[in-house]
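The other protein chains are all here in position, but one chain of the complex has been omitted.
To keep things simple, chains are lettered A, B and C as they appear, and every chain counts its residues starting from 1.
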Amino acid sequence: MNLNRLNLDPAVVQRARELARLAGQPVVDMARSHTTVSVERAVLRLAGITGADADGIPWVNRLVDQVRDDVGLGHGATLPVFHALAESGVDGDLTLLAQKAAAGSVKFHIPEGKHATAAKKLSKRAVAQGIKTIDRNRLERDKLIKKHGEPKQRPWIYLIVATGDIYEDIPQAQAAARAGADVIAVIRSTGQSLLDYVPEGATREGFAGTYATQENFRLMRAALDESSKELGRYIRLTNYASGLCMPEIATLAGLQRLDMMLNDSMYGILFRDINPIRTFVDQRFSRQIHARAGIIINTGEDNYLTTADAVEAAHTVTVSQLLNEYFAHEAGLEDWQLGLGHAFEINPDLPESFRLELAHALLARELFPDAPLKWMPPTKHMTGDVFRGNLLDGFFNLVGTLTGQGILLVGMMTEAVVTPWLSDRDIALQNVRYVLGAAGGLHEDFVPAPGGFIQQRAHGVLGEAVTLLEEIVDDTLLNAIADGTFGIMKRPANRGKGLDGVAKHEDGYYNPATEILEAGK
Amino acid sequence: MNLNRLNLDPAVVQRARELARLAGQPVVDMARSHTTVSVERAVLRLAGITGADADGIPWVNRLVDQVRDDVGLGHGATLPVFHALAESGVDGDLTLLAQKAAAGSVKFHIPEGKHATAAKKLSKRAVAQGIKTIDRNRLERDKLIKKHGEPKQRPWIYLIVATGDIYEDIPQAQAAARAGADVIAVIRSTGQSLLDYVPEGATREGFAGTYATQENFRLMRAALDESSKELGRYIRLTNYASGLCMPEIATLAGLQRLDMMLNDSMYGILFRDINPIRTFVDQRFSRQIHARAGIIINTGEDNYLTTADAVEAAHTVTVSQLLNEYFAHEAGLEDWQLGLGHAFEINPDLPESFRLELAHALLARELFPDAPLKWMPPTKHMTGDVFRGNLLDGFFNLVGTLTGQGILLVGMMTEAVVTPWLSDRDIALQNVRYVLGAAGGLHEDFVPAPGGFIQQRAHGVLGEAVTLLEEIVDDTLLNAIADGTFGIMKRPANRGKGLDGVAKHEDGYYNPATEILEAGK
Amino acid sequence: MTKTVVRPYGDTTGDGMTQVSFTLPIPHDKKAEGAALQLAAKMGLDPAMLVHAKQMGDGFTFFVIYGSVRHLVELDKVQVVERDFPLLGSKEINTIVKQKLRRKLSVVGACIGTDAHTVGIDAILNIKGIAGEKGLEYYREFKVVNMGAQVTVPELVAAAKQEKADAVLVSQVVTQRDAHLYNTREMTAAFREAMPAGKRPLLIVGGPRFDELMAGELGVDRIFGRGTTPREVASYLVHSLVTQRSK
Partner (left out) sequence: MTKTVVRPYGDTTGDGMTQVSFTLPIPHDKKAEGAALQLAAKMGLDPAMLVHAKQMGDGFTFFVIYGSVRHLVELDKVQVVERDFPLLGSKEINTIVKQKLRRKLSVVGACIGTDAHTVGIDAILNIKGIAGEKGLEYYREFKVVNMGAQVTVPELVAAAKQEKADAVLVSQVVTQRDAHLYNTREMTAAFREAMPAGKRPLLIVGGPRFDELMAGELGVDRIFGRGTTPREVASYLVHSLVTQRSK
């Protein structure tokens, strides 16, 4: 993919990045000085706690809730928990401790002096075990990729399964892989993102998606390992590190060798009405985990274009990509891990809509030359006219190959009707295969006319993005979010779900996971 | 549409044209020295004969058959007919004369001396009337185009109707025009091309097409005149000057103000097994009529690719286009009247098939820069998978707009299933509208890489075409046709239908129509 | 002359032509094609042409079938929820509320359950509106509270009480496993429980996949489907809550 087809001004590009840094910095500072219930639970999960009570509430939730009740979370959960662990004689078993605590027989304190030192040491050793598992998984992935091979083409073909039942999902995912998918995403049941706990075990009861659980992750990863072997290419598995449990789900992904995670800095705020501060704190921790686990994140800029207009709001996508990039780098992710999102969502009745799509897609490509951009299909302007739908998806695929996108989420002709049927996926993959096969080399002959429509549009969008970033830097990102800058969703920093799960660090806050994850820096 | 994207060598192009002239010249000589029953009937139709006997056999057939029985056709039919007309006291009424002849009360002779002169004069006056009608229709068309306007875009959108019943065809054609068609083609019943007469009157009984009759032409043209008025753009009407009655149908088209006619120099030979000599003689006369009538012809190279492979046989399309061009120019047609055919028929599973299509389509475009090329949709590789079919049609439409085709025959998703349904046309037009609207300007950004895949392929095909033309010049066109050069159909010059309707000119052959049509030259 | 019986139309009146596609959970062979044709026959296609069959994975085959459907569409027996109220302009609506209701008409809206698709309800409620029409917030005489997404039924009932809602507008877009029906029934049951019949607000649901004939069954007063515009909803509200009651 030869670059610089848009003739972007490097000075403008640099300015845009600098502004994103300025806009993002205060949020990072905030994230560094706060924790959340989910961050603490993630740390304890790394330390080995598992299981749930009779009502399905994970022991880690019971434990952290109790700590919060007893001493607050300002010092982190590990200090009081590992202190209690040392004292309570449960032989280092966190789950047992949680059960005891739930029965009322343990009370938590913040240890001091050598007690604190001991608790820190103990917790760090336990957490290091979890991180070691993540590291092993990363090596294992590298090995399997070497063994089975990478996808045969770029973009990678990304398919969704969504039956709600992990045992229906598995054969569908395997069929999809056989039919050509390189990446399988199991989308989540509606409502999971607002649960402040991660369900346990294999599940068969989701609405329009399947619950993300550690066991579901394990089952699906194992099934796809089989498929990888059968097909001679490593099939990647994706899930969603989003919602109120973002850090925990990221952790479970690392522990079960998932390969990609949806993980956006603002999606939960905008589309799940989750509190902005909660989200940014959770996000930073989850990205540190992803960085360590070698997981590719997928950001969610595509979503803005379902509520805002794809032409008017094109520059908000660019701004968000730049912010996501900044936050990702800050958390330790490398460029190859940045599946920055964007989408084919312009009203197809608009004259030149296809060239506008090309301009936008190429702008993203050239702004982030080393990131495996994730290219999302039309959804908003899909209708029940499935014949037209399949056609639009074909032109979406064409933009994907013409502009060198890294990950292609395959569009379905039934987008406006149902979650994908087996046959929808087959038709959709056939569409992708045709376009990549028949026109895969066409990018050689695609040269946006110098100074022409496409170049002008791209320059225009970049210009608007810089202007918006300047405003955000002046006004703060939190205020911009409150004002409806992204996806026309207004989300003030003091509203939204999960704010009560945020705690400001006290002096002496301790988090062994962060310590390990940031050690290399 | 900026040209020379292929960097073709003008010397090679010139050589190709010269070879086509050399290959075609002997056939033209043959055509100039022969006549056919249908040419003679066409002349008499111009002179005003109409109607049919009780069995539906047109009087013009009865008349010409009788002339042939009595004196042969070597002198042409007009001399004996107009001589008899003068003698028989039917007050100049050709139809009456035919009826009398059928009843056995008239016998034909070749007049000599002043009788011949008188017959010639009489016939020329009568034929001139017919040609005047054609001239008037041409002016009328120009006027209506001025009044209602041309299509709003290039390519013109060409749609087929095919119910078999002219009274179902009419509302369907009007609906199609309303939905965006610029050109309506009424395709013909299977079998009509092998009828050695033109059926009479309005018809409701065709298989997979509607009979071409003068009355059907009139009814449809009138209906589309209404539509033109309603829609504010002149809707063109097309039919088929092909089969055994090619010259007569061309004449009827001129008389009823049709605007385009399918009219290929070899289609009847190859795909209807009509005798080659019959075809070339008929073809020359029909093209002279088309030239006079201002009718745009559509040639049939697309058909070759349904029996031969579209990649292997690509150069035969080019050769045939060059031959069709030569024959057309020789018959007096101008470049704007040459709707040279080609098609999107490469196996879509072939890697780079889309770029190959682009190469072929662009080659035609650059070889014939002033001709309104007719771009034909996929048919052979269409299957019952209508979802895939609509997608392929979309990419066909894209090639059409990227390469500046003049006339776009709209592909139907049900190509492999049924003759088009009303809804198929609507879906197909929606497809065209999307592609032309969304990507209509993309040709500005489409620049085949210098020396790259597309240019190389185009140069290769042109080279093969030159080689083939050299062989044809050596071996004669008739032998090449006999050998299966085009569409892998072997058609020797002494075989095929309708050879008995051919007659070599005797000394003194007279044809007032040719005289008038060639007068300007 | 109105037709009362029609059939599908391919290219000739009365031809009955119809297209069908489906997957059967069996591998592709002759028998599978026969099975597909059997199903087509049961659906009323006669003759049926199997024009495409493609195996997917091990045990599934996708079919496309064309054919003539023997059923007649009896137009006089068509059941449909026709608009039984006049479509009014925003001025008129405001005037009627002001003159006849003499207070603002209170509306509470939400996406309930785990559904987070707010674009539809926002299109009806928020000023921005849809299809060139402003939403209910734009109507001077309406008081609108839009609670947003993933609202629980108890929260909704509480808000309806607090706002003294004349009408409650609920949106449901996710339909997988009949989520929309389930949530709607839960909602109507809660309102029946919480308030006596006379005091209950008008209960309205909307979303692209509802069957408008199911209002009775679901316990709502009205269902609005695909392509609803705010003006229709506003007109219905004044008709039901003001015009009709004051008669």
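Simple rule for what comes next: a residue touches a chain if its C-beta (ideal position, glycine included) is under 8 Å from a C-beta of that chain, and two chains touch if they have at least 3 such contacts.
What you see is a predicted model; the values in this text were computed from it and never measured.
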Left-out chain, listing which of the shown chains it touches: A, B, C
Full-complex contact with the absent chain, from B:133, B:423 or B:479: B:423
Full-complex contact with the absent chain, from A:111, A:180, A:339 or A:420: A:420
Contacts of chain B with the absent chain, listed as residue ranges: 164, 171, 174-175, 178-179, 189-191, 194, 207-208, 271-273, 306-307, 416, 418-419, 421-423, 426-427
Residues of chain A in contact with the chain not shown: 162-163, 165, 168, 172, 383-386, 414, 416-422
On chain C, residues whose C-beta touches the chain left out of the figure: 3, 6, 8-10, 13, 17-26, 30-31, 33-36, 38-39, 42-44, 47, 49, 60, 69, 71, 73-75, 77-83, 209, 211
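Here, only the chains that are shown with their structure count from here on.
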Mean-CA-position distance for chain C and chain A (Å): 33
Chain A and chain B, separation of their C-alpha mean positions in angstrom: 60
Inter-centroid spacing, chain C versus chain B (mean Cα positions, whole Å): 52
Junction residues of chain C, two or more chains touched: 54
Touching two or more other chains - residues of chain B: 385-386
